[in-house]
Every structure is written in C-alpha cells, then in structure tokens.
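Other chains of the complex are left out, but the ones given are in their true place.
The letters A, B and C name the chains in turn, as written, and every chain counts its residues from 1.
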Amino acid sequence: MDKEIVQVILEKEPSVKNPILIEGFPGIGLVGNIASQYIVNELKMTYLGAMSSKYFPPLAVLLGGVVNMPVRIYEDAAKGLVILTADIPVHPLASFEIGREIVSWAQSIGAREMICLAGITVMGEEHRVFGAVSRPELMERIKEKTEVFEIGTITGITGSIMNECRIRNMPAVCLLGETASTEPDPRAAIAAIETLNKIYDLGISTEKLSEQAEQIELQMAQLASQMKAASPEEQQMQLPKEFPMYG
Amino acid sequence: MDKEIVQVILEKEPSVKNPILIEGFPGIGLVGNIASQYIVNELKMTYLGAMSSKYFPPLAVLLGGVVNMPVRIYEDAAKGLVILTADIPVHPLASFEIGREIVSWAQSIGAREMICLAGITVMGEEHRVFGAVSRPELMERIKEKTEVFEIGTITGITGSIMNECRIRNMPAVCLLGETASTEPDPRAAIAAIETLNKIYDLGISTEKLSEQAEQIELQMAQLASQMKAASPEEQQMQLPKEFPMYG
Amino acid sequence: MDKEIVQVILEKEPSVKNPILIEGFPGIGLVGNIASQYIVNELKMTYLGAMSSKYFPPLAVLLGGVVNMPVRIYEDAAKGLVILTADIPVHPLASFEIGREIVSWAQSIGAREMICLAGITVMGEEHRVFGAVSRPELMERIKEKTEVFEIGTITGITGSIMNECRIRNMPAVCLLGETASTEPDPRAAIAAIETLNKIYDLGISTEKLSEQAEQIELQMAQLASQMKAASPEEQQMQLPKEFPMYG
C-alpha cells in the first residue's frame, strides 16, 4: 500500500483469516453507507480501526458525542466478515488511487472476496437489486438470486474497486439497490442486504431496519438539512482569504 | 513504459509477432469505439488484458453482468492483429502522456504498424473516410483507397498517437469516418472498417453492423440517456462534501 | 513533522511539560479565534513563536503597528497551557495535512490533551456550548458540563484535528459555541470559555470580554468592512497579468 495515498490505522488486527470484505461508500440513496453501517450495528461487529487519506474531505463524524473516523473497519470473526463503511464520498479524481489501495489492503489481509454495496437509480418503483461480478465464473453465484446488471456502467469508487478486483483476479460481487430518488433510501438498503443474505447465507435480520425505515428517512432528511445549517466552519470554505482577527 | 501513467495488465501474452495494432477510442460519433469493438466481436478475437491509468475516468463497464475494463486489448493471431478498444475518452491534459505510453507499449510488443480509427465531422451528408499517415512513404498505401485528409488537424488522443508514431518512426495510418452529428454513428464505423478492409485486405464483414445499425443507434441513444439516469454514484460527484451518515 | 507542509518557529521553547494544548482557528462566528486570543490576553500568556505554511493565505497581521504572525503559539507555564491561535482559515484541501502536523507537533512537545474551540450554528437563540470528545472514556469529563454534540459532523481544520487525535490516541475535547449568525460573536466565545472553565477548572475571567462584547462586535464589523477596502494589494489578486510599469 502507498501510505502517501491511504493509511490504515488499526487499533486491533483482524482475527479472521481470508474474510469476505464488504465495502459501502455513500452514493445515490446512501445505499452502501446505510446498508454497511446497519450490518455493523446488527451483527455487533468489532471495531478494528480506520482508513485515512488526504483525499478524503476534512470531516469528523460524531456519534453520541464521540469522534468517529469517517471511514471505519469492523469485523465479525465468527461469520468471517470484515466491513469497510464510509460516511464520505471519494472525489472522482482520487477514485482510481483510493480504489487501488482498498483492494491492495484487502489482499494484504488475505480477503478471499470483495462485496460492493451501492445504489442505482432506475425509472421504476420497485426495489430490485442489480448484481454484477468481476469474473464470468462468479455469475453462477448471483444469477438466480438477483437481477443481473446486463449492460451499463458503474462509476466512482465502486467502479474503481470493481475494476481493480478484475485486474488483480480478486473475486468481487457488486450489489446495487434500486432507488427512485436521491434521498436516503433505507428500503433499497434492506433489499441489498436481503440479496446479500441469499447469496452468502448470512442471515442478517433486516427487521430493525424495516421498523426504522420511516424514522430513518425522516432522521436522515432532518440530519441532512440540519447539518447544512449547523456544520461548524462550513461557511469558512466560502469566506474570503482575509479574515478579521481579534486583538 | 512509465507505470505511474499507464499499466498494461495482461492475462495472456500476445502470441502474434509484429502485429498491426488498431486503436479505437470514443470521440465524435463514437466511430473509433464502435468500429474497434465490432471488429473484436466479428473476428471473435481473444481477450489479452487491459490498460489502466489514474488518468482514466473511474468507471467499470458491464457486459452481461461482468466487469469489463474500459480499455481492453484483444488479438487475432491468424490475422496478425492486436486491438486496443476504449469505452472512455482521454482527458486532453493527459493525452500526450497516454499517447506516448500507448506507442511505447506498441513498440514493446513489436507492433509493425499502428492504425487509428476515429470520426470526423464534415458538413456533407456522405459517409466518406479520410485518411492520414505518419510518414510520406505511407501515402502510396492509402491514396487510392480513401480520401486524403489534405490539410487540417487531428486533436486529442488520436492526434497524440499519430505525433508519437511520427517521432518514433512507427508507421501509422489514421482513418477518420465522416459523420454529420455527435450521435453514435455506426454507419461511419462501417465506412471506416470497409476502408480498413481495402487497405489491409482484412475481409471483415460489416454485414452484422449494417443489420444492426438502426438498432445500435437506438440502443446507444437509449443507453446514453438511461446511463445518465441510472449510473450508480453519478450524483455523488455533485453532492456536497458533508454527507449524512447512518448510525 | 513535515517541514514542507508546516514549520514551527519558536523564539522560546515551551517550559511546561505535558501541557494542555488549546487551538482556536477562525470559523463560524470567529468563535475559536476570539476565544483563544482572549485567553492569551487575559492570562497574559508568553509568546513562544509562530506556525508558518505555504498553505496559509499570504497575510501579515498588524497589532499596534507590529507584524504578528497569523498563527501564533503562547504558553502559561503556571496553568500548564499552550495555545495555538489563528487569524486565518485553513483551506479545506490543506486541512488534512495541516491538522496532522498540528497533532504531530502537539505530541512532539508532550501535550497531554488537545482542546479545540470553534463555533456552531444552531437555529435557536441560546448560547449553549456543544461538546465532543476523541475517545468514549473522555465523555465522563464533559457530559455534565456541556451539551453533548450527539450526532453530526465537524468539518474543516477542527474536524481534521479531532480525527487525527482519534487516530493517534491523543485525548481531545472539542467545544463548539452556539452562534446564530455568521457575524463575529464574542458571546459565543464567552460561553465556550466558561465551559472550558467548568471542565478544566481554569478560572479565566470572561468579564472583560463581556464588557467589550458590544464594542468588539462593532469593532470587528468595522474592521471587516474597513479591511475589505483598505487591504493593501488586495486588488492585486484581481488584476490582469499585464501590469503597467514606470520607467
């Protein structure tokens, strides 16, 4: 890994060997972000550490008043899972290099497979999940259990990760939860998790996410608007370079 | 080659010696892209590997649910052909360096000649093909078989490749299929392939492309608009840096 | 520390061992800037030196006709405090690296804890102070003495510093003074200092800041508008590259 681009700072080394690595970055409907964070909570996964990069936006996330790194790593040793969950997007210009470092790190911990969770906007009203794979032989695994994403493109960090897996011969499956709007969509996240259950037999209950769906939609919308107003120093970015000071 | 700029990752080494290398990047009418990809399909060429670069836009291409690298390399050993086909454009600022690496790679595999396929907008309604060469002595080869592109400029990655061939004394022929609009134009691609057949005696049937022309135009237009809506994480790029997250 | 990014130039080495380091950059309401500079004045802290960076805007600050570096370091050895007070914002793109260097420097002087002072815009009219910590075990310290910033984000240099403290296991507390507008808000600074007093038992009188609040608001507003007009060479930045000269 290239430490100039990405640093992985672990408080605890992973104890699983050859885990499946699930990644969830925000994107359309925040599907990857909501689904991966929900799995962490639902499985009460163990916090391992964080990924840090000068290419990530400068932002600390607070949960219960405690700083959470915006890109976090957890494991569930019993289930053989490691999760990389992110609250921040990756800038398109950094996407190639961040994606390469993520796959490089996945290989360094001996991950046997990558799963990418993300959203996809389709004109319909359903909550289908579209699947794509890094190698033809993986198609068997998903084709009965999800819609196949026949033709199209995956852009951004998820596209970069899928490409990098293809190049390095790392098996990778991408599950794209269909969503109709750009609002946070927990129902698309539920659909993605249920497809994940079907393919990998993980048995992750989505009950709480279902119960909380309305509440989450509300809360996320509130949070989004509140954040826009409340972010300390957000305005700083628009301010001119000359600042009054106090003597 | 400079691996900081471009990496060629081959799953299989080329078996042809001194092949002709055909490159087709998208551009006006997507002529280079359509023509090169059609030749790959029509000749059932063997997939060798991919070209990857941090200067390429972060994008995975899906065909039948399987990730395709956006810049791919194929060969037809019997015909002595290697093809580099691209689904993504090259940014003008990266064009010089990408072009240099492509020609450098061509030389490293012993390619004896470069053919660039691209489009050109002319005010007429015909489907002429304009030809240009890297060295005066090559003019003999093309002048009876195509319109000579007497005076003008070729910009972008194709221009950079032609310049680099000129500098390195690699024989290169550029075939520009005339197209009247910026829409995908399979008929301009057909014209380019037929000219290619005439010059190199390749005998590539364009029948299927003719049959599919209308369908392709339709499909490409649909795809283009659908992609605009459906691309997962496309919106991500416009989102503000502060993202709501789910706790 | 990486001298290419940040240089700390001290006229006097800190005499305190394991100080608490308080940082105050400008931001919404200039809370961090006003509060940290007031503490320096009120405690008559000793000037140690300055922090300098090519990423800081090019700007000299004048107080009483004497150049003040825009990012300054002071200590109060008796109270075990070091303060880093800044008159200039940090560009978001430099925020990660500047934040990392600040925490790196904090560790190099053996700082035992970091306190970040900043502002936060909330829709209310109160002058609450929201607190956040870098590690769960620090929550005990603040939870009775300030509102806990339950869920949300801290952006910019303060976010970067909090993240970096989290990564490096340096205890850090962030106090965000609630402010209703983007104008300089000494009352939010007072609230932040009083919360600081409660948590760290520092006994810093805010009397003068209270007395001067109106005057400061006035003065800062005047200063801000006057500066806009008066800054020598401010116009230079908008001028074309061709300059008349005098021969």
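We take it that contacts are C-beta pairs under 8 Å (C-beta built on N, C-alpha and C of every residue); 3 or more make two chains touch, one makes a residue touch a chain.
The structure presented is a predicted model; accordingly, all values stated were derived computationally and were not measured.
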Q: With 3 copies present in place, identify the total for the complete complex.
A: 5
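The criterion applied here is as follows: only the chains that are shown with their structure count from here on.
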Q: Compare the CA centroid of chain B with every other chain's and tell me the farthest one.
A: C
Q. How big is the gap, in whole Å, between where the Cα atoms of chain A centre and where those of chain C centre?
A. 33
Q. Once you find the CA centre of chain B and the CA centre of chain C, what distance in Å lies between them?
A. 54
Q) Mind pulling the chain C residues that touch 2 or more other chains? A) 92, 151, 153, 155
Q: Show which residues of chain A lie in contact with chain B when the two form their complex.
A: 25-28, 30, 33-34, 37-38, 41, 57, 59, 61, 63, 70, 87-89, 92, 95-97, 99, 118-123, 131-136, 139, 142-143, 148-160, 162-163, 165-167, 172, 174, 176, 182, 184, 186, 216, 220, 223-224, 227-228, 231, 234
Q. Which residues of chain A touch chain C in their complex?
A. 9, 50, 52-54, 56-70, 87, 223, 226-227, 229-237, 239-247
